[in-house]
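All remarks here apply to the structure that follows.
The complex is shown incomplete by one protein chain, all other protein chains being positioned as in the whole.
This part shows chain A:
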């Protein structure tokens, strides 16, 4: 709390991000230890978690006050005008401090208390069990075994303790190989395909330089290849562009020489590095934040940002993996430089294409735990949880989520979860509210004692499961065992619901998805009602037959009395309520701030000018 000087500022204006005039909402701004809260005159609350703040900017003083622009990692952008510069300055300084913590212990997760006791918390952490997951895949088996080599994080600090390797690979081989791999990240199992007996393995780049070799590494790759009894060759996929990989050779790193390894087929897939991805997203957001954006500027910005090109590259690499396994029955070893960014993207997406389990809510959690959290994707650095090197920040995981979203668009029935689930996960990789994504590897997480001091996100998502269910999901259908997405360029679209998730005016006014979701829920309720009614009717009938035996005389009364008629009408009207709010058209309400502004402007007798408000045709006269 020592960072907070001003806790409450009144008469603050919140500007509409895309409005061309200075139309705004006035309200009160509160600063708490964890959130920035704005309550407007209509009592609508806007909560901004400090950890979500990517940047705070104080713009030049204007006549109406001091502008404060806050950009969030969940792509919310708010523009406040604080009447007094001093208040603005105080808030600005507080937010700078609060949004960039120096220590893990100061993050929200360590103070967040959802009112659970210790055993509930522990249960929550045990919800996703990777040992179970490897069992589900069918390992250990006659080809693969659990290695204890990294039990104490001695061989590789950024790997988990439990690693699966070919049983023929002895510890000396593993140790030798790890010394030949960047950061000690030697080849290990990521996914095992039971039917094909083929594996997806992952590692980091070899320290091959221009000519170095390592017998143990060569032997380990051979062991992986031989662990697949069906196919005698395996693919080594370097997810980097060839040029980058070659440049690495000068630094004593590089890529596998096909001549040194028996039975490998080497392949580059050309996904760019974290720095390219970071600036690509930055460019994309810049373009989309432009007021009065034209269609041409939008598309040329989309093109020059390269964002969709990168997404397509990740998707194509994942498809390469899935095809190698399904069509050629070959195992695949994937690496990039350190094997925790592009490798995580490609391995997890490849597994998701191959295995429908990962397309369920729980399976998707498992997938993230396995290929991202346990294998040391540096969430804290990539999401900038702490005040650190901004060059380590990169939207690698966001790209993974976007690839999954593209798959849900192409295969609307193949996923148990919906878009809201992806957005919610994205929200929480940055929120620091739960412990799952804190730290950069398992070792670090253990040192932070996250399982004792923080809560896991997954049980909370499962509890809210209903919100994240895809109503069109067809679980029984076996067609979707392997997804074969079409990656012709026109299939990739801008993910508006992610990058403009807080810009209400850009979205459809009615959501088919919500209606169907609610209808599905309602159907379940109706099925229950029908059962209830049927049993009640049965009871009544039984009772009546009993009664009839005794009171036969009375049965001749005709039931259609006027009172009965009205009661019937009444009954019919009290059907289950359809959720009307879902069908309400926000954009059509006169109170909608998009439109209320015209009224004032029309009456001014200025020369006729036609201008365009972002998103909506607008007229200034």
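FYI, contacts are C-beta pairs under 8 Å (C-beta built on N, C-alpha and C of every residue); 3 or more make two chains touch, one makes a residue touch a chain; residues count from 1.
One rule holds for everything that comes next: contacts and distances are computed from a predicted model.
Q: Considering the UniProt annotation of the chain absent from this complex, which name among "Transport inhibitor response 1-like protein", "Myotubularin-related protein 9", "ATPase phospholipid transporting 11A" or "Gamma-secretase subunit APH-1" applies?
A: "Myotubularin-related protein 9"
Q: So which of A:268, A:434 or A:492 would be touching the chain we can't see?
A: The single option touching the absent chain is A:492.
Q: May I ask you to list the residues on chain A that touch the chain which is not drawn?
A: Those residues of chain A that touch the unshown chain are 18, 288, 293-300, 302-303, 306, 308-309, 312, 410-414, 471-472, 474, 486, 488-494, 496, 500, 505-512, 515-516, 519-520, 522-523, 526-527, 529-530, 533-534, 536-537, 540-541, 543-544, 547, 551, 554-555, 557, 559, 561, 564, 567-568, 571-572, 575-576, 583, 585, 587-588, 594-595, 598-599, 602, 608, 610, 612, 614-617, 619, 621.
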